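Worksheet: the structure to be examined is printed underneath.
Of the protein chains in this complex, one is absent; all others appear in place.
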Amino acid sequence: MPFIPHTEDDIRAMLEAIGADSIEALFDEIPADLRIRHLDGVPETMSEPELARLMLERSEQDGRPLNFIGAGAYEHHIPAAVWEITTRGEFYSAYTPYQAEASQGTLQVIYEYQTMMTRLMAMDASNASLYDGASALAEAVLMAVRANRKSKSRKVLMPVAVHPAYRATTRTIVDNQDIDLIEVPYDPAGGHTPVEALKQYEGEDITALVIAQPNFFGILEDVDDLTDWAHANGALAIAVVNPMAAAMLTPPGRWGEKGVDIACGEGQPLGVPLASGGPYYGYMCCRKEHVRQMPGRIVGRTVDRDGRTGYTLTLQAREQHIRRSKATSNICTNQGLLVTASTIFMSIVGGAGLQRIARTSHANTRALVERFRDNPAVGPVFNRPYFHECVLKVGVPLDTILPALAEDNLLAGYALAQDYPELEDCLLVCATETKTQQDLDRYADAMNRVVGDNAATGRTAKPKMA
Amino acid sequence: MPFIPHTEDDIRAMLEAIGADSIEALFDEIPADLRIRHLDGVPETMSEPELARLMLERSEQDGRPLNFIGAGAYEHHIPAAVWEITTRGEFYSAYTPYQAEASQGTLQVIYEYQTMMTRLMAMDASNASLYDGASALAEAVLMAVRANRKSKSRKVLMPVAVHPAYRATTRTIVDNQDIDLIEVPYDPAGGHTPVEALKQYEGEDITALVIAQPNFFGILEDVDDLTDWAHANGALAIAVVNPMAAAMLTPPGRWGEKGVDIACGEGQPLGVPLASGGPYYGYMCCRKEHVRQMPGRIVGRTVDRDGRTGYTLTLQAREQHIRRSKATSNICTNQGLLVTASTIFMSIVGGAGLQRIARTSHANTRALVERFRDNPAVGPVFNRPYFHECVLKVGVPLDTILPALAEDNLLAGYALAQDYPELEDCLLVCATETKTQQDLDRYADAMNRVVGDNAATGRTAKPKMA
Amino acid sequence: MLIFEHSRPGREAPGHSPRELADVSDIPAGLLREDVPGLPEVSELQAVRHYTRLSQKNFSIDTQFYPLGSCTMKYNPRACNTYAMLPGFLARHPLAPASTGQGFMACMYELQEMLKDITGMKAVSLTPAAGAQGEFTGVAMIRAYHDARGDSGRSEIIVPDAAHGTNPATATMCGYKVREIPTMKDGDVDLEALKQAVGPQTAGIMLTNPSTLGVFERRIQEIARIVHEAGGLLYYDGANLNAILGKVRPGVMGFDVIHMNLHKTFSTPHGGGGPGAGPVGVSERLEPFLPVPMVGNYGDRYHWITEKEKPQSIGRLSAFMGNAGVLMRAYIYARLLGREGMHRVADFATLNANYLMVKLREAGFDLAFPERRATHEFIVTLKRQKKELDVTAMDFAKRLLDYGYHAPTTYFPLLVPECLLIEPTETEAREELDGFVEAMIKIQEEAETNAEVLKEAPHTQPVRRLDDVRAARELDLAWSEH
Partner (left out) sequence: MLIFEHSRPGREAPGHSPRELADVSDIPAGLLREDVPGLPEVSELQAVRHYTRLSQKNFSIDTQFYPLGSCTMKYNPRACNTYAMLPGFLARHPLAPASTGQGFMACMYELQEMLKDITGMKAVSLTPAAGAQGEFTGVAMIRAYHDARGDSGRSEIIVPDAAHGTNPATATMCGYKVREIPTMKDGDVDLEALKQAVGPQTAGIMLTNPSTLGVFERRIQEIARIVHEAGGLLYYDGANLNAILGKVRPGVMGFDVIHMNLHKTFSTPHGGGGPGAGPVGVSERLEPFLPVPMVGNYGDRYHWITEKEKPQSIGRLSAFMGNAGVLMRAYIYARLLGREGMHRVADFATLNANYLMVKLREAGFDLAFPERRATHEFIVTLKRQKKELDVTAMDFAKRLLDYGYHAPTTYFPLLVPECLLIEPTETEAREELDGFVEAMIKIQEEAETNAEVLKEAPHTQPVRRLDDVRAARELDLAWSEH
């Protein structure tokens, strides 16, 4: 019996102790007509060797394409040490550190993580993680509504240039709480969210403004102006920041005059493998004054009876298991193991290393874009600086060429028209530090080839927009 | 600087403490004309991501053929838990347990391993491992020469049916010690080592007889008769046993009237991956009276000052670091990590599990052989029972068909003619428990096809020998 | 010592980042960071040693018996980790085309199918990232259902007073008022109170069955009838699914929607507090509202189901498809158990719980529901010890750590005073349970003869009892050199 240690002797002795005739008898409080007879939808048991073989086959059956998709999940090198330590049984198979004295390993890791995130973001406090970047933004919106006591409107300005899945997730989660998510358009030339677009809301009661850096198009926003606009208009500023970008760009705690109120985003770039989308983790940082409105677990440093330093879960009075229907969030389990991985990742890579990775990722994407300088059919759509992603307009139908490139083991980017119909045949392309010059050449050659092949048959190539 | 923690400050302060101007100055006792100027044969440093990519490519570039080769290294399932625990830093990065009190983990593992091996082999004592099965046989021969005090001849009977690489290794290692390795032929019909072949040595001073179970051809020897012959003739009996076979066959400690004196062999089948041939480990067990002649490390159970049970290296007086030129062997480092893996493997698989694996391996090989019942060009060479390997005569030249099958991702077996010229176009084939009926079908279909294709062009098919 | 205290300016673990500082002069200086983020500067060995040693300061399933009630701390098979982390799976981008992810998607599709059969539901979406998000999803679908029918006057969710805190918190997040109903002395829901509570304002009820009290709600069919007749739907909180795996399908009990905590019932790792995964299953009427993405198939080709195919979906819950790697581990676990193994989980979880309960009762401990069968867990109350000896459930919990056992859940459910909620799980051997009983007996003796040793416990851990009040009052949430 897989994973069950009971011998026949054990079963007999245990039933005798209980005073039951059979294991079946232990279920006598369940109405008989409810009981399962067959489980035909579950296949027969597999032995581990059978399973191993199946999984090896499935993991290899689709090849390993060279990937230039980012769009919210980024391919970065992860030191081997990170996951070899993270999956040690003591981290892997422990639970939430309810018994602090027997969980100092996990608790200290989280405290170190919180410290690292506050330093990376230049913020005062960090929680112990949320599910992912998108749901973290939703929680940030809810938090802002709680934290901005002066505002009654529950209106939140949400730029269209924020990741579409983040916006969708936020909609799903805040939908039933009378919150008004107001879309702010992006500038068609720059791809950024112009402060001018906010003008119309001046004087209104706005609860919060969301600011993504970079935004979904990879474009860098005028974060100082946007932050100051929010504060000048009584709104809280919520930053959504790629933490890898924060290593080279002004961190959200220093945007504008006083920095943002809440920073959140996707922790995946910090040591978490792509792995089809999860588990990742959402990080969240805030200013000191908002800490009691922050959702999720928080670890604090304290002392034991002998005055020795120790770590413990704190501010639990915010949480659902204490406050129930009045909790800041219903979150319970978060993404502890990913936080462990990220903490080890940041320790090994270091701040300077992170900065070099960020800068090389930027430079690689720029170098990739440069390779199309002489191809009139391929070129950047927006004219503003970007981090490590860029929107390329391709002069032929993407639905023709992307499958062809994928066949050739090249994932050329994310097609934007599914979310932005106005960006037809536009591709969001990302080249992180993992890409070599040869990889960029391979991309350029393949793209030039398929564009050439398809130019005649496809939609007419449009002139570059920038 | 990879793996070096020194900052510029550290270097300065440390040199100052030493009173040296530079690190270079610390090498001032080395004659200047000896110093290296260039290391052109070593490539430039690789970052871990570059390395990761190279290794992924190299590990995958050759495909993953379906393997039917055994010949001393056997494909068995290894529970995932085995290596996840074995590679924990505390096992992986510790050394030989010289400081017993700070090495109870490793020491207890070895003590448990010794216990398991003595039970599997039905012997009195086990050491903590040797390099591999082949060198273990060499050490067993040397040990027998020391242990058989009544014998002066240093003559050891070595059947030709013992693994050719084991015989070669033994030759290399005992070559300079005046030991006479006398070959004993195998029976051409049965593939076994007949006791009759030993008749001519009766009355002679023979130091030891080597008995392999199964032998290199997979054939089961008449181990009882051979063991009794050795003892009747004043020789020690040295068993070379596949430990997986020992789970279903009479263990060497029970061969004949009194069991063998020394049992040794390759530990790889017990939880060690094929991995191109190593690291594996040699096991060695012996009767109580020979324990002080056994080479390698041995762990004993003892007590500490408070009377608590503990484990420690013992009988070190045999070893080179104490006895130097009079040591039982020059062995120092052995194969500790593999022993750890094997110990966990045996714990998880258990004795009954081991027996089922062994029996299924036997049955699978037999089923594979059966599939050629109707093919006159392919059939077994020997007519005696075998464990999980069988010699098949193939009626076409192997040098034609093996590469064709390998091209087709099938490793059809080990060609015996390289070691046994008389076994031209004979293939040693192994189907362990890892092979499904579909795998056996695939083998049979592929073999029937290539044999059919080549029958016309190749050497004439010979009639089956059995 | 913190990792930051190993840091020295200029130290680093090279080889993990580019050597050159690439040019970024195309970016306006005002947008660039002026300093290097203040992360630790340590060697790789220092990091490895630090975190390896830290790990040893944890209790975990892999090192200790961990009978934390309601959390199902059972063995996390190593195979699930090894095979979910094969390089081919780790490398796949979530937005890579389905054509390059057929192997992965086959696993997800099959997992959906298995969960459907196990729960008796019509359809399953894997995307919720944890139990609480699954709860949110379920209640949001209930709301979407009523809204789609124009039945929007329903403003209340009924929750028993014994429920997990996530239940009322979730109902609130979905804009519902929470109406608590009491539990009777035998641990079952008070049906009279329920009848009183339901009405046209009732959107639904959230139930855990077995409940958090460790007993099976016997009159579940009647509850379903009452709620359904009032026009409400039934939400099944799958936290305790381990107790009935392969025994009863929540769909057959009458539930309309269920979430499953895969990190409990399907043994994916708890990871020091996540990641979990909280797939939801629904009956036919809720199917249109399931969150996306889901995996569909045509023959043997798999594809993603998105809002396009499910226009009534409540939408997305995360940027991609949820905790894929957790789902992979659950898939592997389910395949290793197979059809034959599923009901054994409930069998032996129940056997272990009842055995442990009986043994503790024999040892003189008071049970919260002495007349009831234990399900996969049960409750000991130390009210008497508190009163007579002035020792608390917390004191017992801390002292258990000294005996090498993780403490059971304490002070939950809230309605049982000084409670220990004990869940041994099916993967623990009888000797382990006997050892736990022995420890409890010894601690009881200590409480009677030398209560100080409990009050001062733990004595053998890296730290002694921590000052939680100070932690909350003098907030220290991040380290600084000063």
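Each chain gets a letter, A, B and C, in the order it is written, and its residues are counted from 1.
Assume a residue touches a chain if its C-beta (ideal position, glycine included) is under 8 Å from a C-beta of that chain, and two chains touch if they have at least 3 such contacts.
Source: prediction; values computed, not measured.
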| item | value |
| --- | --- |
| Visible chains in contact with the missing one | A, B, C |
| Per the touch definition above, residue among B:62, B:196, B:374 or B:422 touching the missing chain | B:62 |
| Contact footprint on subunit C, counting only the chain that is left out | 6, 8, 11, 15, 43-46, 48-49, 52-53, 56, 61-64, 75, 77-78, 86-87, 336, 427-429, 431 |
| Positions on subunit A contacted by the hidden chain, ascending | 1-10, 45-49, 56, 79-81, 84-85, 89-90 |
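Following the convention adopted for this analysis, only the chains that are shown with their structure count from here on.
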| item | value |
| --- | --- |
| Distance between chain centroids, defined by C-alpha means - subunit A, subunit C (Å) | 21 |
| Where subunit B touches two or more other chains at once, by residue number | 47-49, 56, 79-80, 84-85, 89 |
| Where subunit C touches two or more other chains, by residue | 13, 16-19, 42, 44, 48, 52, 77, 79, 81, 83, 87 |
